Structure formats: C-alpha cells, structure tokens
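After this line comes subunit A, so read on.
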Amino acid sequence: MIRVTFALFFGSVLLLPAQTTDQSPAQTPPEQTMTDAASQLASRISSLLPRRTPVSLEAQNLSQLSAAEWLSFRNLLRDELRKLGTETAGTPPESGSPATLARVRVTLSEDARGWLFVAEVSSGDNRQVAMLPWKQPSSAQTKRQLSITKKPLWTQPDPILDILLTDSGAQMLVLSSDKLTSYLFMENKWMLSATASLVLPRPMPRDPRGRLEATPDGFRAFLPMAICQGTFKPELRLTCVNGTETWPDTQVRWIADRNTLESDAMKTPFYATANGLFSMTDGRVQDRSGQPVAGSEGWGSDIASVEDPCGSRTAVFASSPDTGREEVRLYDVVSGQATPASDPTSLPGPVTALWPSEMHGEATMVARNLQTGQYEASRLGVVCTK
Partner candidate 1 sequence: MRLPGWASFALSSLLFSSLLTGAVRPRYGGTLTVELSNAWTTLDPNSFKTALSVPIAETLVRVGSHGEIEPVLVVAWQHDPDFRRWRFSLRPRVTFHDGEALTAATAAPPLLAALKQTYSDVSIEAGGQAIVVHSDHAMPELLAELALPRAAVFRKSDTNALIGTGPFRVTTWDPGRRLTLAAFDNYWGGRPYLDSVEIEFGSGHGRADLFDIPVGPARRILPESLATWSSAPRALLAITSTNADPVLLQALALLIDRVPILNVLAQHKGEVAFGLLPQWLSGYAFLFQSTPDVMHAKQLVSSLRLGPTSLSYPADDLFLRSVAERIALNARDAGITIQPTSAGNGHLRLMEWPLESTDAANELGRIAEQLGASDRARQLDAAKPETLYQVERSLLDDHRIIPLIHVRETYGIAPRVHFQSPTSDPFTLHLEDAWVQP
Partner candidate 2 sequence: MGTTMNFRTKVFLSITATVILAVWIVAAVVSTLVSQSFERRDAQRTAALVSQLQREFERRGSDVARRVEAVANSDSVQRLAVNLVGPAGGQLDTSQYFAAAQTLAQEQSLDFLELVGPDTAIISSAEWPARFGYKEDWLAQPVDWKAQGVFLREEHLADGLALGLITVRTIAPSDKTLYVVGGQQVDSDFLASLPAIEGVRLELIRDFDMPQGLAGALVADVRREPRELKRVTDATSITAIPLEGRDKQLLAILLVENSRAELLSLKRYIQETAAAVGGAGVLLGLMLSFWTASRVTRPLRDLASSVREVALGKWDTRANVGSSDEVGQLARDFNGMTEQLVEQRDRMIQAERVAAWRELARRLAHELKNPLFPLQITIENLQRARAASPEQFDEVFRESTSTLLAELDHLKTIVGRFSDFAKMPAPQLERVDVNQMAREVVHLFEAQLQAPGRPRVETKLQLAAEVGEVLADPDQLRRALRNLVLNALDAMPQGGTLTIRTARHDNKVALEVSDTGEGLTPEEVDRLFTPYYTTKQHGTGLGLAIVQSVVSDHKGTITVHSEPGQGATFRIELKANA
C-alpha cells in the first residue's frame, strides 16, 4: 500500500530498486562469508589438481585483512581442501622430495572492486592460476570502536543529513539527501518501514545538509531549499514546499541553496551554532558579538551543544582536527574561553552532520567512514565519569 501510494506521489520510487539490483555482470561480486569463500576457493584449487594430490600450501596476505582473520581463513581453506581430498603441508617442498608433488600459493590481494584471492597451483613445470573475487558481508566488516560516548545508530552508503528517533526510540527517521526513510526497531535491529522521496524544487547543494525536528504530530525537515512537513503514523507522508524557514529552537534558517545558515542575530553566514557560538565560514568560532572564542582554534565546522550531566553547564561538541585525526571532543565554553571537557573520541572519518538530538544530553552525529565510505550516524552522549 505504502509503496503504491508512494508510487503515485513520487514516480521514481519503483525505479530506485532497479538502480541497485539490476547491474551488469561487471559489478562487484556478491557478498560471501569467509567460509563460503574458502570453500569456493578450495574447490577451484582442487579442480586444478589431480585427485588426492598432496600439496604444500603457502599463503600470503597482501590486503588489509587483519592477521587474525587471515589465519582464520587459512585454516578454513585447509579444512575445505581436506574435505575435497587434498592434504596440505605448511612448508614448500624441497627439491627432489617425493613427498609432495604440487605447490599451492594462495594470496589475498585487492583490486579496484575489493578483495581477490589468487591461487597459484604449480605441479612440476605446469603452473595454473585460479582467482576468486571476494566481498565480505557488511556486518562482518571491521568497525572501529568508538569512544564510550558514542552510540551507533545507522549506517548507509548515502549521506545522512539527520536522524530523528521517535516513538520512544522505536522508530527512526533517517533524512538523506534525496529521501526520508523510516525504520522500525524489531528483532533487535532496524527494519525498513517506509521510504519517501524528497521532491525538491531545486537540486540539493553539493554539501547536503538538513535538519529534522519533531513536531507534535510528526516531524519537519528543514532543507536549504525547502521545508518538508511529514507524518509517520499511520504511514510515512511528506510534503515539501519551496523556501526556507526559521527553526523554532535555534532561530536560524538556511541560506537558500547553500550549506550555510543565517539568523537575525548573525547576518554573516555560518555553518553551525551552539550555545551562542557560531562556527563561521572562515573557520573561526565566535560569539554573537563577533568575538572569537579562545581555545576554539582548530575546531571543525560542526558544533552542537548538550546539557552537561555533571553540572548545569552546556557543553559543546566540536570536531577537533588539529591533532591530525578526526575526533570529537566536549568543551566547556565560559566567558569566551573554550576548554576541553573530555578526552577526544576518535572518529572513523570526518563529521558530516552534528545536531542536537531530540533527546536532551545527546547529539546526533554523522561521520563518513573513510575505510568503508559509509555514512555512520551515532548518538553522542555525555557520560559523567567523575
């Protein structure tokens, strides 16, 4: 039903799945577990060997797979070869040794699409090569452990502009640059509930930004060229109109078609505001009067304020790239002076969105994982450790 409705509203919905599933043969391989990959590779190796020929097995890892995972794979491969009747030895055959007749060297390499297993099977002067592209399941990919104040919410390949948790956290709205997706938390994971395309009057800026705000009967999405009003119950509905509007909570508004904000209090464009501070386009952080905030040198563009659970102050989340790594840190800002209030928390990549969340004391942060290319949304909380 919802899909049909959406089909009437947004004609491109049905096409979207084709974009992702109807691919030419030259696309990335399907996801395989390590076990499946070992089994398939063993099968290919065995096909190149006379039956029950013992082999010496060498393995080398030219990829970024961790040593532990690589060891795991080698063991799996040996097991699979054994199942196929091929016994392996770990050392290469000595010259003239009658014990082993074949030599197999397995290399895990990487090509443009991902991992690639390369098996060289040498028997006498005969040398053959078998290859198996490999794509690990996303869930099995290594994730970096974030700081203890970070709670991952959602990961997707497309940019996440904002996330709104509703229904006591049972529903999650994910605002992307071209759609709004609703997820329901079921069976301990988020399940896709509905998707609504954003029909916008003009293309989204290159640096897509947006803000979700909960309303009594639904939500609003503030976009640089439109304001969308929506409901998610009983179904996800979205209506967008051209223009920009001042946000109720912060009294800021988007500058049309840009990734910057303005307000009555600050006419000069800025990227973000938090607790009376403004992250300007020239990289400085200043207060309303234009005074720079000492200690804010090196802050990123995104800042958000949260209530300090250890006190009555308001802390500010800011990315701090001055150490050469993407990090987020909590600062106390008093009398124009910002001082670190927590240890920095490493991030997998740069911050693309940082908003105060609907939950007090938390902020929604989106960072792009440089390793995976995925956009990872998290909730930053403040834990008082004293």
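On how the list was made: all candidates are chains of the complex that A comes from, given by their letters.
Everything below uses one rule, namely that a contact is a pair of C-beta atoms (placed from the backbone, for glycine too) under 8 Å apart; a residue touches a chain by one contact, two chains touch by 3 or more; residues count from 1.
Note that the coordinates shown come from a computational prediction; the quantities given were computed from them, not determined experimentally.
By the touch criterion defined above, subunit A in this complex contacts candidate 1 out of 1 or 2. Of all residues in subunit A, only 12, 15-16, 18-19, 22-28, 62-64, 107, 109-116, 118, 120, 129-131, 133, 135-136, 138, 141, 157, 202-208, 257-260, 271, 281-283, 297-302, 319, 321-322, 324, 326, 349-351, 368, 370-374 touch candidate 1 in the complex they form.
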